[in-house]
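Next up is a structure, given as structure tokens.
Partial complex: the chains shown occupy the same locations as in the complete assembly.
For reference, chains read A and B in written order, and residue numbers begin at 1 within each chain.
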Amino acid sequence: MKIVMAIIKPFKLEEVRDGLTAIGVHGLTVTEVKGYGRQKGHTEIYRGAEYAVSFLPKIKIEVAVSDELVGKVIEAITAAARTGQIGDGKIFVSSIEKAVRIRTGETDGDAL
Amino acid sequence: MTLKTSLRSGLAGLAFAATSAGIAFAQATTETPAAAVPNKGDTTWMLLSTILVLMMVMPGLALFYGGLSRSKNMLSVMSQVTATAALMCIIWVVYGYSLAFTSGGSMTSFVGGFSKSFLAGVGVESTADTFTKGVVIPEYVFICFQMTFAMITPALIIGGFVERMKFSAIMLFVLLWSTFVYFPMAHMVWFSEGYLFTLGALDFAGGTVVHINAGIAALVGCLLIGKRIGYGKELMSPHSLTMTYIGTALLWVGWFGFNAGSNLEATGTAALAMINTFTATAGAALGWLFIEWTVKGKPSLLGMLSGIIAGLVAVTPAAGLIGPMGAIVLGAISGVVCFFFCTSIKNALGYDDSLDVFGIHGVGGIIGSIGTGIFVAPALGGVGVADYAMGAQVWKQFVAVVVAIVWCGIGSLILFKIVDVVVGLRVSPDAEREGLDIAEHGERAYHP
């Protein structure tokens, strides 16, 4: 099994979720994060104090999937999250050794 | 300037008017049978009422609207409301008061003149007439009270197109709209020589001038600028109903200044306007609550709050004219009708009147205006007016509504078009996505 972690633009979440559902992935976990990268931030001014804010709001998605599905998941996320502008985000894939569904105790493939 | 007192006594509690008694007497000392001196109870009441209406604008309206917006636009909404209020303060004393409350010569059916520009001739001794013969209040407090009305009305409009209009466009629009739509409407309704005043349409505290007027302008604006990006697809839920709650509560609290203060005196009629502002509002809140509970299955707080506003809007023209039981009914009708309008009809028509300015202020204002003609009937507990006949009165109310819709509709359309040409109405899609707080104001509302 693999866990696919994707950092995307916040307003793309619904589309990505729909894209994943379309290929049969029905579970995922979402975290609000802040990203730093090439995309430039903005300046905030509060009276005399100016701050260059370089961390931008992003959404992190984590999806655990079987090895076979990884390619399709990457494709689905890429397709849904792409705007073509800097800051669209990244996808990182790593292995997981074990998965458990807490409710039933099912493991691995059955747990997803 | 003087008021047609014969008319006024027949229409007690109907409309505003100011005379600068101090100045009049300074010029013509012959006819002075001792200048009327303000009663300090009345003066205090009007000072208080003015303060209350300011509290409606800020923080009241700013929080009500801001809470309903997304957090990335919170500051922009509050900025728009606040800058509008500040701008109207200045415009009002420079020429607005004069355009609304002086004689306009040959144009006086529709608009006043410039004789009191820069408050020329007004001093601490100047007074304004109330609706009771011989009872006056300091003119400065009358100017301030009316100023707060001029502050809140354009601020109300903003709700129709929050989260996407340029700050500069709003500033320019407010300047133009107050000049060409608001001051003339105020003159027509509240000044003794104005068209709707002389017609005899009833409007105790400004249903036509404030609510229908703002509702129509918001509708025109949201139709012209178009929907928000993602409207109907993305979650656009209120970012803080707590803020909307505070705003609504302060609007209710302040509305007693608006409605009962419009009596200009601290009398039993002010107390009647107060009790109606309680019972109509409660009726509308419960009306929306129970209809929503029935139709949607759950009674929401936002529903109750929307009902509160719908009730307050509807009772505005009627406040000192109807009875407390009539007010419950009027409020309940407004709550239920506005519910259907905001939840069904708007969706069916498919435009994005973002904070339902038309759906509540426009629709509620029309219900209130027509309803005033009905519930003023002594048979229905109202105080009555001279020579009252329900049909005739409702007709006058209807004419006033139509005049407001037409004047404001056409005027707003033209003015929005001008603003669009001059500075452009809408921010870029990127700015809209990022939120106006950062894009237009360089700040964020919250840093948790």
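Rule of thumb we're sticking to: contacts are C-beta pairs under 8 Å (C-beta built on N, C-alpha and C of every residue); 3 or more make two chains touch, one makes a residue touch a chain.
Everything quoted here is computed from the prediction, not taken from an experiment.
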Per-label copy numbers for the whole complex, where each distinct chain appears once: A x3, B x3
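Here is the rule we use: only the chains that are shown with their structure count from here on.
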Approximate Å spacing (C-alpha centroids) for the pair chain A, chain B: 47
Chain A-facing residues of chain B, complex: 230, 233-234, 433-434, 438, 442-444
Chain A residues within the chain B interface of the complex: 11, 14, 42-46
